[in-house]
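The complex appears here without one of its protein chains, the remainder shown in place.
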Amino acid sequence: MKTLLKKTLLGTSIALASLGMQVQAADTIKIAMAGPVSGPVAQYGDMQFIGAQMAIEQINAQGGVNGKQLEGVIYDDACEPKQAVQVANKIVNDGIKFVVGHLCSSSTQPASDIYEDEGILMITAASTSPDITNRGYELIFRTIGLDDRQGPVAGRYIVEQIKPKRVAVIHDKQQYGEGIARAVKATVEEAGISVVMFEGVTAGDKDFSALIAKMQKEDVDFVYYGGYHPELGSILRQSKELGFNAGFMGPEGVGNPDISAIAGEASEGLLVTLPPSFDLDPKNAQLVEAFKAKGQDPSGPFVMPAYTAVELMVQGMKGTEGTDPLDVADYLRNQGPFETPIGTVEYDAKGDLKEFNFVVYTWHADGTKTPAATQEAAN
Amino acid sequence: MTESLLYFTQQVINGLTVGSTYALIAIGYTMVYGIIGMINFAHGEVYMIGTYLSFIVIAGLTMLGLENLPFILLTALIVSMMVAGAYGFTIERVAYRPVRGSKRLIALISAIGMSIFLQNYMRLAQGPRDIAMPGQIQGGWSWTLDGNLLNLSYMQVIIFVVTVISMWSLHLFISRSRMGRACRACAQDQGMTNLLGIDTNQIIAVTFVIGAALAAVAGFLLGLYYGVVNPMIGFIAGLKAFTAAVLGGIGSLPGAMLGGLILGVTESMTAAYFSTEYKDVVAFSLLVLILLFKPTGILGKPEVEKI
Partner (left out) sequence: MQPSFMPAAIAAGVTFILGASVMGIRLQPAGISLEVTSAPTHVYLGLIAASLFVFILQYFRLTERFSRLLKSSQESKVELPAFLRTQQQQRLWTMLAIGALLLFPVIGSRGWIDLATLTLIYVMLGLGLNIVVGLAGLLDLGYVGFYAVGAYAYALLNTYFGFGFWEALPIAGALAALFGFLLGFPVLRLRGDYLAIVTLGFGEIIRILLNNWTEITGGPNGISQIPKPTLFGLEFNRRAAEDALGTFHEFFGIKYSPEYKVIFLYLLALILVLITVYVIRRLIRMPIGRAWEALREDEIACRSLGLNPTMIKLSAFTLGASFAGFAGAFFAARQGFINPESFTFIESAIILAIVVLGGMGSQLGVILAAVAMTILPELAREFNEYRMLLFGLIMVLMMIWRPQGLLPMKRPHMELKRG
């Protein structure tokens, strides 16, 4: 009985080992794309998937990397932390060494623990929480800006261009919104402008009349909102109805045409910090055409960063002439700058982009945007 | 008028508006509860469906090139009330009638299941994202008193008026009409009512249809007021409305109104003098406290007319 058991175990382990070898020996390099396929934020997941998929196809068409073809594998985490851990374990299990993802910061964070541990290179194209790269990990990178860099850009614009007297900073009590709001508050206060209100609202709430009345009472003349478009849209709409005429500003989460549908006229003049529209960059014209030929929309904020994530991995593999994630990570960190669709990128020690610009736009009631006026331009 | 008093007044007005929206949804809860003694957990979802339906009709008619706003709005209201009524009827038929007569717990779990089902059904049918509709009725009155502004928007007034009207007409229906009498009889004793030759099944079905139609009215009005809908709005709105119903004494119509207004003003005061973040905590704590110290609610005395 005992020997039988031993034999079976031995047999299975050999079978498993050979299975593992197969993955290694195959002529493709697998890249995992982890993000929400299902769930409420699936539309953002799509942006990431089409970007990464396009990069993989184009690189394969040019002959692949080091004589090998790339293969993209999609993993669905539904943007739930517990499913993200599961996905990460599956990726380890499938012997994949490169991951583009995850999307939501709260998924990226627990998953990145596992990747770092297992020697898997992860580049997120969408998670903006500073915590992700604050932990001294070697294998975790991103191709998008951080909340605490977007905040100061907005804050400086407020301080230098608007010069308000009494500012209210409102946020939606979520990781993204509150993070940016805190950064804005810090920047504004540093310049000596008083933030008279710092308050959270409940995401999904619809009635903000009490909050607006409070801002009116406090004589607030400028409002920064950290969060997403549905809540800010409602705030703008109700502000107009209640005769509250302050200036408003928000991060890229509010920069969505839907905000004009909610707020109508009230969205005219809203200031929004956005990453530059990479799809309008003339250098990317060819790439944009390729997306359009496939019937895909290249204008989503995470499409080009996801493309860039794959592109960077490939540059790293080419540069190190191998597929060791640690070497590639080293290469990315030390051998820069790299030319990518999101511009020239260089990494700092933490794995963040040394430069990722946010641009301030003015939003219009018809859902379009134009670069915001600065005083230098006016002079 | 001093500034702080004006601020207080403004916040009370805001609270009353929010409160009347809660009351509007709460009528449906309290009516169903009054007649068959069950918590219709899926009521909030019918409100959500009502909002979607009125958006669909308004957007559809606008696309057809109609410009007569009152006509569009009236059509949207009627259509969404009718279809939501059909939803109410079906929900009762499918999920509640088969479990009527078993324990409360079983009916409640069935209702929760229905609520989860409808929420996800809408998510699959219309997508999870927020759908926004441009404002149809905008503007309002504002008075300047000693350099301070006091605002009242048209929608706020409309919501308040419609809530009062629907409550009053429902009250008349229950107290004067033949069907209303049958409803009251049903609330008193279903078995006896049946013996007297009244089809209780039909009465209960009518109750659900009316409750759902009222939820659609709420969905229509709040859809116009806030301009946004997503499949998740029903859950929290239902919970708030339920709190309002319990606060006022579940089963009592004036209680639903009173409970809604108290809840609305309480929330508004919390936001005004404490912090918006704790609005929901205060609302739920109020629910817990009321249930602990006066489970019958403010107006829910046994001798109060039960519908």
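By written order: A and B. Residues from 1 in each chain.
Simple rule for what comes next: contacts are C-beta pairs under 8 Å (C-beta built on N, C-alpha and C of every residue); 3 or more make two chains touch, one makes a residue touch a chain.
In this text the structure is predicted, and so the values were computed from the model without any measurement.
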| item | value |
| --- | --- |
| Which residue of A:P81, A:G269 or A:G319 touches the chain not shown here | A:P81 |
| Full-complex contact with the absent chain, from A:D258, A:D279 or A:D352 | A:D258 |
| Those residues of chain B which, in the complete complex, touch the missing chain | 38-39, 49, 52-53, 55-56, 58-60, 62-63, 83, 86-87, 89-90, 94-95, 98-99, 102-110, 112-122, 124-127, 131-134, 235, 239, 242-243, 246, 277-278, 280-281, 284-285, 287-288, 291-292, 295 |
| For chain A, the residues touching the chain missing from this view | 9, 12-13, 16, 37-39, 76, 78, 80-82, 85-86, 89-90, 92-94, 106, 109-110, 113, 117-118, 129, 131, 135, 173-175, 178-179, 200, 202, 257-258, 260-261, 264, 365-367 |
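In this section, only the chains that are shown with their structure count from here on.
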| item | value |
| --- | --- |
| Averaged-CA centre spacing for the pair chain B and chain A, given as whole angstrom | 39 |
| Partner chain A, residues of chain B touching it in the complex | 3, 7, 10-11, 14-15, 17-18, 21, 123, 128-130, 132-135, 138-140, 142, 149, 151, 153, 155, 222, 226-228, 230, 232-233, 236, 267-268, 271-272, 275-277, 279-280 |
| Touching residues (chain side chain A, partner chain B) in the complex | 39-43, 173, 199-202, 204-207, 209-211, 213-214, 216-217, 229-230, 233-234, 237, 240-243, 258-259, 261-262, 264 |
